[in-house]
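With one protein chain held back, the other chains of the complex are shown just where they sit.
Take a look at subunit A:
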Amino acid sequence: MIRIEGLHHQIAGAEVLRGIDLTLPEGGVTALIGPNGAGKSTLLSLIARLIRVQRGRIEIGGHVVGQTRDRDLARVVAVLAQGAHVSARLRVAELVGFGRYPWHLGRPGAADHAAVDAALERFDLTGLRHRFLDELSGGQRQRAFVAMAFAQDTPYLLLDEPLNNLDIAAARDLMTLVRGLADEAGRTVVIVLHDINYATAFADRLVVLKQGQVVAQGAPGEVVSAPLLADVFGTAARVEQIDGRPVVLV
């Protein structure tokens, strides 16, 4: 469970998060949506302890962020930061192997190699394991990064806009894999998404942020509506129900 209480955050004097109270249950996929600048990435970075908490309290899987050592939290929560920009020439298997660092602390053993193989297999990267990252397509690259987070073998997985710059096939593939992480591997996934249709199609819960506050949360069918889009995003898009879930017509 992720429990957030009274979270405020300022960046350069501007208030980015203004009193977030949020409880995310164990399991399933939760999507954070909202317009640019709503504070989605900041919230995710705070949960992932990449930014120091200024005011408020975050608890993840029973650990209080800011009071738990990095090394211990690395076994509880894995994070894929936005636009993970890696210029180093690393092989796919090496990258995925880095996800095991919290467990082996520099000395990988048989269990770590097995975990890397399993992650490569699950993300359909086995055939690419010896390729360098700069020799992959955008979709393959992003799969490799999510596979690394998966190999970290943490109950919580935080993904910040993993669909950026992916075409529709790569984006759907990746979301299907992410869905599988929750359904089959029992991970709790929190994901920042830009495209509301991906959020309604693949997430169990949506949390809608606007100007640093939670304005709506719940199942996609309860949350996404034309009035909400008008209010939060300031755009007059139609919302239709198709196969029992809301679809935004762009």
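Here is the rule we use: contacts are C-beta pairs under 8 Å (C-beta built on N, C-alpha and C of every residue); 3 or more make two chains touch, one makes a residue touch a chain; residues count from 1.
Note that in this section contacts and distances are computed from a predicted model.
Q: Identify the UniProt protein name of the omitted chain, choosing among "Iron ABC transporter permease", "Rod shape-determining protein MreD", "Carbon-monoxide dehydrogenase large subunit" or "Poly(3-hydroxyalkanoate) polymerase subunit PhaC".
A: Per the UniProt record, that chain is "Iron ABC transporter permease".
Q: One chain is left out of this view; which of A:I2, A:I33, A:V53 or A:A74 touches it in the full complex?
A: A:A74
Q: Quickly run down the residues of subunit A that touch the omitted chain.
A: Residues touching the hidden chain, for subunit A, are 45, 48-50, 69-75, 77-79, 81, 84-91, 94, 98-99, 101-102, 105-106, 132, 134, 152.
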